[in-house]
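Yeah, one chain of the complex is gone here, protein chain that is, but the others are all in their spots.
We just call them A, B and C in the order they show up, numbering each chain from 1.
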Amino acid sequence: MSKLFLASIKENKEIAGSHYILTLSPLTKTIKPQPGQFFMLSVSNGLDPLLKRPFSIFRVSEKHFQILYRVVGKATEILKNKKAGDVIEALGPLGNGFPRIKPNIKPILIAGGVGVAPLFALAESVKYKKPLFFLGARNKKELLCINELRKIRINPVIATDDGSAGLKGTVVDALSAFLTRHSSLVTRHCIYACGPKAMLRELSFLAGKFNIEAYGAFEENMACGVGACLGCMVNTKDGLRSVCKEGPVFPLGEILW
Amino acid sequence: MSKLFLASIKENKEIAGSHYILTLSPLTKTIKPQPGQFFMLSVSNGLDPLLKRPFSIFRVSEKHFQILYRVVGKATEILKNKKAGDVIEALGPLGNGFPRIKPNIKPILIAGGVGVAPLFALAESVKYKKPLFFLGARNKKELLCINELRKIRINPVIATDDGSAGLKGTVVDALSAFLTRHSSLVTRHCIYACGPKAMLRELSFLAGKFNIEAYGAFEENMACGVGACLGCMVNTKDGLRSVCKEGPVFPLGEILW
Amino acid sequence: MVRLKSNLSVNIGKLKLKNPVMTASGTFGYGEEYAGFVDLNKLGAVVVKGLSLNPSRGNPTPRIVETPSGMLNAIGLQNIGIKAFIKDKLPFLKKYDTKVVVNFFGNAVKEYAEAARRLSGESGIHALEMNISCPNKQAGWIAFGTDPKVTFKVVSAVRKATPLPLIVKLSPNVTDIKIMAKAAEDAGADALSVINTITGMSINIKTRRPHLANITGGLSGPAIKPVAVRMVWECYKTASIPIIGMGGIITADDAIEFMLAGAAAVAVGTANFINPKATMDILKGITAFMSKEGINDVKRLIGGVEC
Partner (left out) sequence: MVRLKSNLSVNIGKLKLKNPVMTASGTFGYGEEYAGFVDLNKLGAVVVKGLSLNPSRGNPTPRIVETPSGMLNAIGLQNIGIKAFIKDKLPFLKKYDTKVVVNFFGNAVKEYAEAARRLSGESGIHALEMNISCPNKQAGWIAFGTDPKVTFKVVSAVRKATPLPLIVKLSPNVTDIKIMAKAAEDAGADALSVINTITGMSINIKTRRPHLANITGGLSGPAIKPVAVRMVWECYKTASIPIIGMGGIITADDAIEFMLAGAAAVAVGTANFINPKATMDILKGITAFMSKEGINDVKRLIGGVEC
């Protein structure tokens, strides 16, 4: 069950150019979110911006939860100026979250850009499995959470489009190289991904080629977040599915690109 | 000349139920406002509320100026939640302000409700003339600025609609009683007023009867504040006049009611 | 002291509602989606997402984009079809003590009539709302809601096909909504829903592409409220059948404004997305307003504007 609740801001910290981590304390009891689930947040009490905005759960603790966001437009511009003590309205947790990882399966986590948010949550919850983590960004400056990952003893494989850090190329290229090298082991792997649609598309082909199970967390513009408006549909082999309610996580093999 | 400028909030203090005094520090050099002039203030950077709102100058000091406002709707609800350090945009000073008081003339200041704001500014600037001050409100709780007036040695005559303080009746009734008692002196008086339109109307008849010069500060819904939109017109013997640019202060005798 | 409870019931023709707060089609799914937030028993009526005889896939994404105090949608009337609705969704709604209004559309006069006929046989459906005003359909279809002659024809056909209370949902994308209201009334409509969304467009200046895959979409939300209130008032002065007012209702004050303009009931749309409990808050707010103003029957608000 998802809930509508107020949360007070504990901290709103810039972690890299245009990227912030927001720590929220719900003012009432809420449901503990699972990795891959998300919240819809209101950034204003007025009528502009009007709609709530979806943000993945980045980290959960006893009393707080965090989201990691990138400033891209109207609502995130306002959000970045919020201060500790400000109260905002939230709806969630929403969506299905990543499926439980089966025993004996080694998770491969792969994130592009701010897509690292839900995968960091997943990494924390399965760190005992020592997941592999592939982290991509346009350039070195936009690589997020490397230190946070190292703190939970995950040393990510890095790729940047311009080669300013790690391998030059996309994070899917990096994964492809890895899978090619370790092709005998791949059936014991399962891929969990979040990033731009083009990345998920490439990845689904790659996973198909190696016959590995793969899940991706999708994004679509949203209005309601609860499956009512039909705004956020993706095309799957089973027909149209809502990202907000039936997703955001789908098996990549089910998506019709 | 009026200016568009940013001002930082120094204080935003509740002085009575739903009434606040806002102290602003302009961040750039501005023009010193005159009593009766006003500022248009933005309470949000977003598009709702959209328009700036007009507020009379209540008090001016070297580095700050103050407005006294009543919470009545969308913008004032937002304004009351602003904190010290928040920055807002302002346009002003706007309008003509009260005319200079001639030598040997005794000013009578008369205010209804939040209309006290511009008259307090006027009182401060002419306190050496020991103006008479008539202060009205719906009830005792809504009487504003009595202490502030006493601090500048003005002891206002008070009237409330329900008789909970001072005389029972309107502030115009109170003035009428006074003028009747002192009718031989009235030609050495001049009236300055601000309050609801109905009050200004009554007052204009009273002043006409006693043949006293009288000025009123008017309010109309405003969009531009600079005479461009023609939104805020009042009907005068000289034709339509804009409250924002040609007013807000008009000789009451010129108004066509 | 005995305190009389205020009367909240209103009549939309033969359809009796326990209170004037309805949901707007397409913004409340098939009811289930909001059941965790709203006690459906407390709603005047649930209006479901627009249905057609056959399931429909709607438009590609992006289907939604926000605009100042509003949003554009181009869902394209995606729906599961009447058959699946009756089998999979209606049983859920029947469990509640509320009125179920089925919004529907066709691609031709015959399809409209056929859809109405199919829906009329089912218990648990209390009224039909006929959508002739979706802005996301092709040019030819648009005539159903913009050409009074075509409106008259399609409403007449549906009127013959159903004994249920028939609500016709009007388009704001017209020169004179009074003519459209008259056409629907003359053809036998029992009530009017005013308004559907206004056609709009929004362009991403970086990609130079429209924000919506469908290029244009329907504008809803507070941005359109002044237009909707005006149209409700115009229809109220013209038509003698009840009006359901909608378009940008967020608060109880908005709902009351529509009733004063002439609406006998109101539908809450985009507001559900912002606040899933919006309908309940609006209902509470109307009750509070009535007791504050000493109004004991909500019907006394209808058309109460003094001009």
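Basically, contacts are C-beta pairs under 8 Å (C-beta built on N, C-alpha and C of every residue); 3 or more make two chains touch, one makes a residue touch a chain.
Just so it is clear, the model here is predicted, and its values are computed rather than measured.
Within the full complex, the chain left out of the display contacts the shown chains A, B, C.
Looking at C:Gly36, C:Pro91 or C:Pro226, the residue that reaches the missing chain in the full complex is C:Pro226.
Summary of contacts with the chain left out: across C:Ile198, C:Met246, C:Ala264 or C:Ile302, the touching residue is C:Ile198. Which of C:Leu260, C:Ala278 or C:Ile302 touches the hidden chain is settled by the complete complex: it is C:Leu260.
Although one chain is not shown, part of chain C still touches it, namely residues 67-70, 72, 146, 173-176, 198-203, 205, 207-210, 215-216, 219, 221-227, 229-230, 233, 248, 253, 256-257, 260-261, 289, 304-307. Within the entire complex, the positions of chain A that touch the omitted partner chain are 47-48. Against the chain not shown here, chain B presents residues 1-2, 4, 42, 47-52, 74, 91, 220-234, 240, 245.
What we mean here is this: only the chains that are shown with their structure count from here on.
Look at the CA centroids: the one farthest from the centroid of chain A belongs to B.
With centres computed from CA atoms alone, C is the chain lying nearest the middle of all the protein shown.
The distance from the centre of chain A to the centre of chain B, each centre being the mean of the chain's C-alpha atoms, comes to 55 Å.
Centroids built from CA atoms put chain C at 46 Å from chain B. Chain A and chain C, compared by their mean Cα positions, are separated by 36 Å. Those residues of chain B in touch with two or more other chains are numbered 47-48.
Multi-chain contact residues of chain C (touching two or more other chains): 68-69, 222.
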